[in-house]
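First the structure, then my questions, so here it is.
Missing here is one protein chain; the remaining ones are kept as they sit in the complex.
Letters A, B and C mark the chains as written, and numbering starts fresh at 1 in each.
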Amino acid sequence: MSDHHSAHDIEASKKRYIAVFVALLVGTGITVGAYFLRIDSMALTITLALFIASVKAFLVAGFFMHLIDEKKMIYGILASTVFFFIGLMGLTIWALHDFPTNTMLH
Amino acid sequence: MDIPYTVQPRRDTGLYNAKLGIWLFLASEVMLFGALFSSYILLRVGADPGEWPQRLLNVPIGTVNTLVLITSSVTVVLGWAALKQKNFAKYRKLQTITVLCALTFVGIKSYEYADKFKHYQVITKDGKVYDGHLVKQDNEVVVLEGGLIDASKGKAHGVMVAQREAELHGGHHPEVEIKRSEIQKIGNYGPGHNTYMSIYFTLTGLHALHVIGGALVIAYILWPGAGMYKTDPERYINRVEVSGLFWHFVDLVWIFLFPVLYLL
Amino acid sequence: MDKLLGLPVVTSKHGHDVDNMIVLVHYLMIALFAGWAVYFAYVLFRFRKGANPKADYHGAKSHASSYIEGAVAIVEAFLLIGFAIPLWAKVVDDLPGPEQQPTIVRVVAQQFAWTFLYPGKDGEFRRQEMRMVTKENDLGMDASDPKGKDDIRSENDLTVPVNRPVVAYISSKDVIHSFKIIAMRVTQDAIPGMRIPTQFIPTQVGKYQINCAQLCGVGHANMVQGYLNVLSQADYDAWTVKKAGSGATAPAAFE
Partner (left out) sequence: MQTSTAHSHAHAHGADAHAHHDEGGFLRKYVFSSDHKVIGIQYGITALFFLFFGFCLVMTMRWQIAYPGRPVPIVGPLLNAAFGASGGVLSPDLYNMFGAMHGTIMVFLAIVPLAFGAFGNLVVPLQIGAPDMAFPRVNMVSYQAFAAGGIVMMVSFFIPGGAAQAGWTSYSPLATSVPTLGQTFWLVGMVLLITSSLLGAVNFIATIIQLRAPGMTWMRLPFFVWAQFVTGFLLLLAFPPLEAAGVMQLADNVLGTSFFLPTGLAIGGKLANISGGGSPLLWQHLFWFLGHPEVYVLILPAMGIVSEVIANNTRKPLWGYKSLVYSVLSIGFISFIVWAHHMYLTGMGTKISTFFQTTTMIISIPSVIILTCLFISLWGGSIRFNTPMLFALAFLPMFGIGGLTGLPLGFNYSDIHLHDTYYVIAHFHYVVAPGTIFGLFAGIYFWYPKITGRFMNETLGKTHFWLSLICMNLVFQPMFLQGMAGMLRRMSDGGAMYSTAKAAPGSIGGLSDWILGLNENISHAAWFLAVAQLPFIFNFFWSISYGKKVSSDNPWDATTLDWQTPTPPPHGNFLETPQVVRGPYDYSLPGASKDFVPQNQNA
């Protein structure tokens, strides 16, 4: 509800922005740190990196973009977008792996 | 009749027009980058084992760029908050930092691009693979600063090792000279090098265009368009908010691009 | 009904199922269309302004429409579950095992011709790698592979025995083509980088056109040299003997 911020609210949110900023820095630090540790398991590396990225994305969208207290209309639009995005990615990947036999040829 | 809800939110939706508009636009951007991310996954999963280069990019540089964008994101939102508190001077200071961050980001990105275009791979007729920065090329010879890659470990693996060592330990590499007549194939690490480089350039290129576009808008509002703050301050603040939303989205895309392209 | 729809001759086992399915769907379509058409004509006549000067605010009160919609859904579900899904699974997933002695053949499409490769007596193909394609070696065959000694290669002429399953592995060298034999009710896109199996059992000796069903460039309409020759078992055996080893050496460059 960015539109009805009182001066006090703004002071509070400024603190929150700084906190988010710090969290983003820390997240970046962890991801890069993990990279230099050279974890052997690819699966673990991917999970970790994408998990941290998702958390960071959530922070940016939620606080910087004020999504956590946005209007229903926006949620509706974004929810359907996410649904279609998952459809696009999921079904395409599925389709390209459901062949009668292993059909790749080189 | 004027168009309603350009400044004040409409009661039942709680939104002013531009806010709704930018979110709709961002929804379409999600699908745009979503399609590219999907393509990334498909190309990667479909690649031959060992063909997908890993750790090819310079991570410290990428990290710096990540930090630059994160900083710019916080300055945008703080700038907007300052404006809400009627502190125009502080807003201007913070947004100037944003624009500078954007310039830094684009600068660093161009350096990275240039580096990839200078970086060559040469395959000779007897199957040897050389890799390194181009020093000189003419009709007779090609000179690379780099070396022979251990092709026995698989092409991509070799590339990855050579590249990373070269970047991590600075450039004291011997120069090798290869005769034109022996070369079977020569090419730089441009978009056509392999599908990884293709998707790397496409994703980061499109993202960079967004950075440039966003920076232009922010700069326009900040300087030539600032007059509106006097005539119609509420609308001005809305503009700042909307451009900020776009900027955060650009940051958000990078938050995924960085690990996906640099780290995995 | 097949006649009424103008379906062409069908000479493969599963082809009859395809036609059945088409006919069944058309029953549904025609029933719906005819029903609505009669209603439509009646309504337009009955409720024209001259006949009905004052419209009725509430209009129709019957719920017949919901039943019709429900019925359409049920018939569609029936066609899906009863026909389309299981039949597709059969044709796509159930490749015939060795006990059925299928004729295995590789089909390679290119602008604008077909090449067919048979594994020969040993039942195994010579190694093929598209990356090795050159002018002389147009299909990227590994000449050193001994399995290829008895391979058969045939341009534009797909010869198979009657009443035995054929498994054709379809691929392409350049752009996307589509391997289509209308009488066999077979269509399979030929996609570069992939090798996709398709199967059919021809039931009648004869010579059939092979069509290219996917736009593949200027010569698309002229990609007509290919024929499927369905022979009796004896004739087929004779043919394989005659052609044995024709795939052993790479042919002269051919364009």
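General remarks:
Throughout what follows, a residue touches a chain if its C-beta (ideal position, glycine included) is under 8 Å from a C-beta of that chain, and two chains touch if they have at least 3 such contacts.
Owing to the predicted nature of the structure, the values given are computational and were not obtained by experimental measurement.
Note that of C:Ile201, C:Cys216 or C:Leu231, the residue touching the chain absent from this view is C:Cys216.
In the full complex, chain B contacts the hidden chain through residues 1-5, 10, 13, 15, 17-18, 20-21, 24-25, 27-29, 31-36, 39, 42-43, 46-48, 51, 190-195, 197-199, 201-202, 206. Against the chain not shown here, chain A presents residues 73, 80-81, 84, 87-88, 91-92, 94-96, 98-100, 103, 105-106. Interface residues of chain C facing the missing partner chain: 5-9, 11, 17-19, 21-22, 25-26, 28-29, 32-33, 36-37, 39-40, 43-44, 47-49, 52-60, 65, 68-69, 72-73, 76-77, 79-80, 83-85, 87-89, 91-93, 110-111, 129-131, 133-135, 138, 140, 173-176, 178, 180-183, 185-189, 191-194, 196, 206-209, 211, 213-222, 224, 227, 253, 255.
The definition used in the following text is that only the chains that are shown with their structure count from here on.
In this assembly, the C-alpha centroid of chain B lies 46 Å from the C-alpha centroid of chain C. Inter-chain spacing, taken between the CA centroids of chain A and chain B, is 17 Å.
Residue numbers of chain C whose C-beta contacts span two or more other chains: none are found. For chain B, the set of residues that touch two or more other chains is empty. Residues of chain A touching chain B in their complex: 1-3, 5, 7, 10, 13-14, 17-18, 20-21, 24-25, 28, 31-32, 35-36, 45-46, 49-50, 52-53, 56-57, 60-61, 63-65, 71, 73-74, 77-78, 81-82, 84-85, 88-89, 92-93, 96, 104, 106.
Listed in rising order, the residues of chain B touching chain A in the complex are 9, 13-16, 20, 23-24, 27, 30-31, 34-35, 37-38, 41-42, 45-46, 48, 59, 63, 66-67, 70-71, 73-74, 76-78, 81, 84-85, 241, 244-245, 248-249, 251-252, 255-256, 258-260, 262-264.
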